[in-house]
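The complex is shown incomplete by one protein chain, all other protein chains being positioned as in the whole.
Chain IDs A and B follow the sequence of writing; residue 1 opens each chain.
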Amino acid sequence: MKRGGPADLEARVLSADLCTGCGACLGHCPYLKTLGERVAFVHPCSLTEGRCFAVCPRTSLDPDELDRRVLGTPRLDVFLGSYRRLLWSRSLDADIHGRAQYGGTTTALTAFALESGTVSAAVLTGGGPTSFPQPVVARDRDAVLAAAGTKYSACPTLVPVAGLLRESDEAFAVVGRPCQVAALRNVQANPKNAHRFAAVIGVFCFWALAPSFYRFVAAHGVLTRATKIDIPKEGGVVFSNGRTTTVPLDEIRPHIRPACQTCLDPTAEWADVSVGSTEHDSAWNTLVVRTARGQALVDAAVAAGALETRPYPPDRIPILRAAVAGKKRRVMAAVDEGDPATRYLSVSDDTRAAIMAGGRDVQ
Amino acid sequence: MAGDPVDRLNVVIAGVGGQGNVVASDILATALSRAGFRVSVGETFGASQRGGSVMSHVRTARDATPGPLVPKGLVDVVLGFEPLETLRVLTDYGQSRTRVLVNPRPIYPLAVQIGEGTYPDPGALLESLRALAADVLVVEGTELARRAGEVKAQNLAMLGALAGSGWLPIAAETFDAVLADRFGDDLLRVNRAAFRLGIEEASRISRVPASRAG
Partner (left out) sequence: MSLQALRIPTPGQVVVLSGNEAIARGAMEAGLGYAAAYPGSPSSEILASLAAVSRERGFYAEWSTNEKVAMEGAAAASYAGVRSITIMKADGLNVAMDFMTSLAYAGTRAGMVIVVSDDPGAHSSTKEEDTRYLVRAAHLPVLEAATVDEAKTMVPWAFELSEAIGLPVVLRNVTRIAHARGSVTLGPLTPPTREARFDPNARYLTLSLFHPVLHARIEEARARFETAPFNRYTGPADAARLVVACGPGWTYATEAVELLGAKGEVGVLKLGTTWPLPERLVASHLTHAREVLFLEEVEPFLETEVKSLWAQQTERGPVRFLGKASAHVAGPSGPSIGELTPEIAIKAIAALTGRELEVHGNGFAERAAKLALPDLPPRALAFCAGCPHRASYWAIKSALELDGRKGVVVGDIGCYTLGVMQTGYFTVKTVHAMGSAVGLASGFGKLGLLGFDQPVVAVVGDSTFYHAAIPALVNARYNDSPLLLVVLDNCTTAMTGHQPHPGTGRSAAGDPAPPLPIEAVARGLGLDVDIQDPLRTAEAVESVYRLLQTDGTKVLILRSPCALLPSTKRTHRAVVDPARCVGESCGCNRFCNRVFSCPALVWDGERGCARVDDVLCAGCGVCVDLCPRGAIRLEETAAIAG
């Protein structure tokens, strides 16, 4: 476990505007609270060490250490991380298709994990897309479906995790952004918690939006009525509710959360499975199966007819890698420039060289 | 002592805001007044309700009306509702012949709660009182009040103990009519019960014959 205290967390993360809003530090104490996707100490805590520091994905992050600890293997792919299978997938459930994003893989896997008894609860992000989403603890399929659909801001989804760990001994699933997956693996560094996360489903995330995004939405009345937001490959940000309104991406970019600019992990490299769009066929998702646990969940879901998979089209793999490479290289450039916002990263020289030089296919 | 001719008596009731100092001092002063004494009570309330130290100075004289405050070093009796406050008042206002009646149940000051001060060891507090005062009676006023049916009636239990201590120039019966005039039925029942338990307790621990004290 990382050692440090609330004052370090405040100095290095919160007041430096590097908080990803994951929520992992919350729910342990009466001092750290969140509202409107901002995390703050409401009163100074004078302890010198705390869980808040230990679990934060931004007090420090060492990709090699996480690879070893979580995946047990050296990195297979410098951009996509280690994985067992790279697939396209989609839900076979019509209900899910109506609500979820793209192929509905995340929703299908979560619902399946609950219904098959693999987990008894799932920590999800609920609420509509045009006002602050809220963490949800789902205990049945209906609750999972109600939380379906991508939210584009930094919901502190992990707020309920501390309570679940403390108050029960059940196994549960978490669907989270890459920063949240990294935080969960920090939580798991405490041996007491090691066995509690039965399914960690990461969703691809190249950036999340800051709270100012909702002020932007509120200032444009028509957008507040959207029930779904998408950033399709055709461009723009599409707000839809029967009819659609497209906002140019450049109008949204100023609302990207600052912490996201220095994130090295858009594909949730330490999840059991990672799910994203295909950037090609909106009926399917990209599904990256990373751990044995993830593999077992996907296999069982397929066997039960909850999920359909197909091999990742080989010609699409370079495109996916290129997108990730672009993000990683921008961040590494910032590291090279000595950007203080990247100091949390401990990237080995080998990894750094591989990111900057490796993967000729994505040049 | 009861009924002894006393020309002047200075009593300070020491407690914490919310413990019922004002009610106790008013009852004591009224009882003394009805027994023919001129009385004067000095106290401050208002903000003091909010957790601060509270003192009531009850002074009596046969001849003239005394001023509202007991000069330091001239107190005859300290009626303490809280041990720390009792010691604070005793060291400030006491003299070698001062007698003390104290409820030993602590109420912790904010400084102690927030870790910026230490509450003295309760045993050491009582020892300090004994080291300074001519006589110390420890009365579990809060427990007596609990037995009477309302823990907050510790002020009446302690006042009862003072009435039963033999340290006052008036008989404990003098208080009966004062209590009856002051409280409505429900409160009278509880407060009178607490007062009587206080008298009994004082008689028991001071071994003053109950017939003489009350």
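FYI, a contact is a pair of C-beta atoms (placed from the backbone, for glycine too) under 8 Å apart; a residue touches a chain by one contact, two chains touch by 3 or more.
In this text, all values refer to a predicted model and were calculated from it rather than measured experimentally.
Trainee: Using the touch definition from the header, name the shown chains in contact with the chain that isn't displayed.
Mentor: A, B
Trainee: So which bits of chain B touch the chain we can't see?
Mentor: Where chain B meets the chain not shown: residues 16-18, 25-26, 29-30, 33, 37-53, 65-74, 84-85, 87-88, 90-91, 94-96, 105, 107-120, 124-125, 128, 131-132, 142, 149-154, 181, 186-187, 189-190.
Trainee: Which chain A residues touch the hidden chain?
Mentor: 27-31, 33-36, 38, 40-43, 45-47, 50-51, 166-167, 215
In this section, only the chains that are shown with their structure count from here on.
Trainee: Per the centroid of Cα atoms for each chain, what is the distance between chain A and chain B, given in Å?
Mentor: 66
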